[in-house]
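For this depiction, one protein chain was excluded, whereas all remaining protein chains were kept in their positions.
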Amino acid sequence: MNKKFDVVVIGGGIIGCSIAYYLAKENINVAVLEGQQVGQKTTKAAAGMLGAHSEWDHSESFFTFARNSQLTYFHLQEELKELCGIDIELKKGGIFKLAYTDLEKKQLTPLLTQTSARWYNEEELKEQIPGIHPNIIGAAYIEDDVNVLPVSVCNAFCKGAQILGASIFEYTHVFQIQKNDSHYLIKTTNGNLEAKTIVVASGVWSNPLFGQLGLHHEIIPVKGECISVRSEKVALKHTLFHEQKYIVPRNDGRLVIGATMVDNEWNEKPSLGGIESLIQSAKKMLPEIQDMKIDSFWAGLRPRTLDYNPFIGTHPEEDQILFATGHFRNGILLAPATGKLIRDLILKRKVNRNWIEAFKINR
Amino acid sequence: MNKKFDVVVIGGGIIGCSIAYYLAKENINVAVLEGQQVGQKTTKAAAGMLGAHSEWDHSESFFTFARNSQLTYFHLQEELKELCGIDIELKKGGIFKLAYTDLEKKQLTPLLTQTSARWYNEEELKEQIPGIHPNIIGAAYIEDDVNVLPVSVCNAFCKGAQILGASIFEYTHVFQIQKNDSHYLIKTTNGNLEAKTIVVASGVWSNPLFGQLGLHHEIIPVKGECISVRSEKVALKHTLFHEQKYIVPRNDGRLVIGATMVDNEWNEKPSLGGIESLIQSAKKMLPEIQDMKIDSFWAGLRPRTLDYNPFIGTHPEEDQILFATGHFRNGILLAPATGKLIRDLILKRKVNRNWIEAFKINR
Amino acid sequence: MNKKFDVVVIGGGIIGCSIAYYLAKENINVAVLEGQQVGQKTTKAAAGMLGAHSEWDHSESFFTFARNSQLTYFHLQEELKELCGIDIELKKGGIFKLAYTDLEKKQLTPLLTQTSARWYNEEELKEQIPGIHPNIIGAAYIEDDVNVLPVSVCNAFCKGAQILGASIFEYTHVFQIQKNDSHYLIKTTNGNLEAKTIVVASGVWSNPLFGQLGLHHEIIPVKGECISVRSEKVALKHTLFHEQKYIVPRNDGRLVIGATMVDNEWNEKPSLGGIESLIQSAKKMLPEIQDMKIDSFWAGLRPRTLDYNPFIGTHPEEDQILFATGHFRNGILLAPATGKLIRDLILKRKVNRNWIEAFKINR
Partner (left out) sequence: MNKKFDVVVIGGGIIGCSIAYYLAKENINVAVLEGQQVGQKTTKAAAGMLGAHSEWDHSESFFTFARNSQLTYFHLQEELKELCGIDIELKKGGIFKLAYTDLEKKQLTPLLTQTSARWYNEEELKEQIPGIHPNIIGAAYIEDDVNVLPVSVCNAFCKGAQILGASIFEYTHVFQIQKNDSHYLIKTTNGNLEAKTIVVASGVWSNPLFGQLGLHHEIIPVKGECISVRSEKVALKHTLFHEQKYIVPRNDGRLVIGATMVDNEWNEKPSLGGIESLIQSAKKMLPEIQDMKIDSFWAGLRPRTLDYNPFIGTHPEEDQILFATGHFRNGILLAPATGKLIRDLILKRKVNRNWIEAFKINR
């Protein structure tokens, strides 16, 4: 392997694959370097909620970016199925953000000003979801906060990019980047590559690359533990959400319960305490879940920045180096918009100034 | 558990679930009893080729029945997705039945009289499939012999039946059937049930039930071993078929290589010799496959009758007992038509006399 | 397969394999019939505590039988290693039966009358096990209640029996037993066998065989769920036991937490509620366990009789049919003594009358 590319993306998770897909659509000669297999780490561990509203933290830039990304998914479903045959398993049904107290109900007020959200009172909710916990007093319902199967989205971006001409190198770990006159030399366990432009999309594994590239920014791993259970009955149709925990129904009848948040933890195995807290949260939403049988459990490491917003933008001093990392709990949701934003930055197209400001490296 | 049902189906593979689905659509009170989990044995092991033409053995009844079933799948895809959200992953692309010699080409002549098949000569074939083995002289192409994901079809039938009112009992092993005045008492590890009508759809595990029900028919297990590999490149689009072996592409880029035939073998693990023969067959079709990485391997036990045709029909002496077993290599293909035929027999509807004759128990 | 044996044992768990081992040592022509693979169901799910004292329910016969079996293990370790090379992983360290209240301390009094047990007060205990829960007021310590790796014991019995001439038939499901003049004809999915003597050692799957053999005895499945965790530190040396739950240390540093009891449950997958209760019990014994990472979780079905004692003895009316089933929580502990007792019954040797009375079928 001794090849030259216009753009090399370091990291084959959903963010890197989305970037490769949108660049390949513009006939750019792009390669993805992945240390293991595409989409098998943080991406695979995600539940896949597209929570543009439910994960909203009241920052306007974040919301418009997330909403743009969410709406892109509604088109991608057909586009990727058509191109490479993969169903991203977009599951309708929306999300109920639950309130148990008047305070929690009040905290939902800003969300309920959005036209895409509406309030369900206790009776409506219990009619809609017969097994819901009796103490719940209502919920905000957002029809558009659907979910997808993250590993399928990532595979579809990857296969789609390949079909459009991109190169994917798996089992290729980058250990050094050298700047030459007109390009970057990327040293990997698998040989060297040249690139005019580099995009770092390495999630929690970005820190050594920040260091190599002269920056002191930091990504903190936040472990998230999940369980999936198998319902023997006709399953839940809607996602339930409360205090950052959720129950997400899959098309095949499984329910995914997620996710804990453990800062600065690199061990990718769930702990006893983490699993216990998930079970307790799930029972508080849907008591009958305690009888369901466990299908599997796992954990993933989400990349978090100090201010919880992602880094999407160019290196402060080298405009042929870009970053797309630090997406924390929202990597699946933000993947399409991130891919398009990086594409536009590389092609020097016009982009939303608010997003540039919100996600730039030096802020 | 001490319940009464109009119909109890014994066996929760794709055949039993299809029967339950078609009965539930008619508002019949139906239950499925499955000793383990639904769709996890023979069904899960199948590659899912809908080879109405490619598995054709020149019996007219078999072909019309298989073709009817195949065409039903084209509707089921939407119907099941709509009803329960599950994509059965019907993958277009059709099948190439390969010829290496003039004799093999000649043997394809009857198939090529079908309007749904057409001949590809060597150049056409090599253009269509660049990596094909150089010794191949041509192939019969059948566009309609697509493939599905068997476990998804079975889950969709099962969830669909549940949504329409059917009961599914997993981990429920039947060990005795007693005839009472007006009904059958079914003794299971999980308690007793009553049924007016019983359908035996237990595949290779049907023999003890034949014995219990006074019959001496026999089902022979035929082990089939499979391997799946992961292609790092843009993958094969079409199924390749030669000498009962095949390479089936999946939507996610994996290729399934199947299947051996080992008569009278109950051990469900692949043998070294079986895996070796699959690899050799696959290399003979697509030489570059030898560099692909193995994803997994497995085996399943196909239920075969003495004359290789399934038993689909009523007990010779008890018309409230029906059989739907012995589908051999064609369980996935024949599941929809089998479900409809059993439904029609139970509802005393008009059915194709040729099919009755071809598949009846005493023949 | 159409063979004749002196003794056919139905069931290839640890009980069946122990019986075959002790019969093969006497040069008896014995075969084991196992529906799946040897030792992969209830046996594999067990933690392997040899709790002759800690599982003691104050019945004298049970205790002497259990203690005899426990002492046999101390010899078997060398004997089986020598014969077939397999280490049964007998792990010394004994067990602490914990008391949190004066009442619990008092309940340990009968146990402490045994010379093999002794009391540890709070300070002694906290010195011995630094991370123990602060509320514990003391514990009964039994040095001889060690543990073994059940799957290794079962494999060693099985391989040992084979070396001594026994035949093992896996994937061989028995569905009918017919009495002929001088022998029994056993019909299996894998063909027929003849036996002069039959031993039913089928655990929770014994009920259909009781029925076939004219008996109305019943085995109730009691699901037991377990978790294993991996300690990154120097691990616990002793088993901890409280309210039927335990933490068993393995040689490789893993800790096994067990086990729940769910009556009449056939589903072999752990439920959310079961796993939660295990975690809570484990934290109550060893709080720091909550940070340990989960290695795996599983469940098994223990065979329980109505009075909780096993059936070990001959059929009331047919003395060439014997039973060895219903060992509930103590199958691993009782396997050697059961093997020897069945051997002695078949060989018409002198046996302990109390054991005969305690475990006979009709009692």
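First chain written, first letter: the chains are A, B and C, and each begins at residue 1.
Keep this in mind: contacts are C-beta pairs under 8 Å (C-beta built on N, C-alpha and C of every residue); 3 or more make two chains touch, one makes a residue touch a chain.
Just so it is clear, the structure is predicted and the values come from calculations on it, not from any experiment.
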(request) With touch as defined up top, name the shown chains that contact the chain not shown. (result) A, B, C
(message) Just to verify: which one of C:Gln36, C:Gln128, C:Gln162 or C:Gln244 makes contact with the chain not shown?
(response) C:Gln162
(message) I'm checking contacts with the chain that's been left out. Which of A:Asn27, A:Thr101, A:Asn121 or A:Gln176 qualifies?
(response) A:Gln176
(request) Write down which of C:His75, C:Lys233 or C:Arg363 is the residue touching the left-out chain. (result) C:Lys233
(message) From the list B:Ala117, B:Ala166 or B:Met292, pick the residue that touches the absent chain.
(response) B:Met292
(message) Among B:Glu78, B:Glu243 or B:Glu276, which one touches the chain that has been omitted from the display?
(response) B:Glu276
(request) Identify the residues of subunit A touching the omitted chain, counting contacts across the whole complex. (result) 170-173, 175-176, 187, 189-190, 205, 207-208, 211, 221, 266-268
(request) Mind listing the subunit C residues that contact the chain we can't see here? (result) 84-87, 89, 91, 152, 155, 159, 162-163, 168, 170, 232-235, 251-253
(request) Considering the whole complex rather than only what is displayed, give the residues of subunit B touching the chain that is not shown. (result) 227, 229-230, 267, 269-273, 275-276, 279-280, 282-283, 289-295, 297
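In the analysis below, only the chains that are shown with their structure count from here on.
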(message) Just the chain pair, please, that has the highest number of C-beta contacts.
(response) A-C
(request) Quick one: report the Å distance separating subunit B from subunit C, using the average Cα coordinate of each chain. (result) 40
(message) Nearest whole angstrom, what separates the Cα centre of subunit A from the Cα centre of subunit B?
(response) 38
(message) Roughly how far is subunit A from subunit C, centre to centre by C-alpha average, rounded to an integer in Å?
(response) 47
(request) Give the residues of subunit B that touch two or more other chains, as numbers and ranges in rising order. (result) 170
